[in-house]
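Here is chain A:
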Amino acid sequence: MVPTNYYLILSAVLFGLGIVAFVFKRNIITLFMAIELMLNAVNLAFVAFSQSLGKLEGEVFVLFVIIVAAAEAAVGLGIIILTARNRRSLNVERVDLLKL
Partner candidate 1 sequence: MTGPIFIFLVLAAVAIAGAVSLILHRHPIHSALSLIVVMVALAGLYLLMGAEFVAAVQLIVYGGAIMVLFVFVIMLLNAGEEERTNFSTLATYGGVPLALGVAGLIAAALSRAGTETLPAAAQGGAVSSTRSLSMLLFSEFVYPFELTSFLILVAILGAIVLAQREN
Partner candidate 2 sequence: MEFLYKYAFIIVPVIKVAILVFIVLTVDAYLTWLERKVIAHIQARWGPHRVGPHGLLQPLADGIKFVFKEDPIPAGADRVLYFLAPFLTLVLAVTSLGVIPFGPGKFTIWGYTTTLSIVDLNISLLALFAITALGVYGIALAGWASNSKYSLFGGLRSSAQMISYELALTLSVVGVLLLAGDLSLRGIVDQQYIPNLGFLSWNIAGFGKGYGVTQILGFACFFIAAIAETNRVPFDLPEAESELVAGFHTEYASMKFAMFFIAEYTSMIVVSCLGTILFFGGWLSPFPDSWTFTHYLPSLLLIPFGLWVIFDGMRYETIFGRIILPGLGIAIAGLGIALAVFRPLNDFAQGPFWLISKVLLSLLIYIWLRGTLPRLRYDQLMGFGWKVLLPVSIANVVITSAVMFWRMPR
């Protein structure tokens, strides 16, 4: 079997790549996708610990994380659509003033 450390290292690397994507990209939808990548990395860590400790609470928590990510994606994308309609741009650097 695969040692749990391998999964945790992969989770850390994916989380780091998610942070890099979040800092360096300027399209608002891509930023949102970077957040989903970070959530996925965390899910991987949860399942890895659940497997190694022999308890199932980790997997239950993963289900909750997936559900919350779904709700967040729905509302977040609604906000993105509204913002894109108002500002006519998907670039976050253009949404830096409170006035239009």
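Simple rule for what comes next: contacts are C-beta pairs under 8 Å (C-beta built on N, C-alpha and C of every residue); 3 or more make two chains touch, one makes a residue touch a chain; residues count from 1.
If you want to know what made the cut, all candidates are chains of the complex that A comes from, given by their letters.
The shown structure was predicted, so the numbers you read here are calculated from the model rather than taken from an experiment.
J.: Out of the listed chains 1 or 2, which is the one touching chain A within the complex?
T.: Of the listed options 1 or 2, chain A touches just 1.
J.: Which stretch or stretches of chain A touch candidate 1 in the complex?
T.: 1-10, 12-21, 23-27, 29-30, 32-34, 36-37, 40, 43-44, 47-57, 59-60, 62-64, 66-75, 77-82, 84, 90-91
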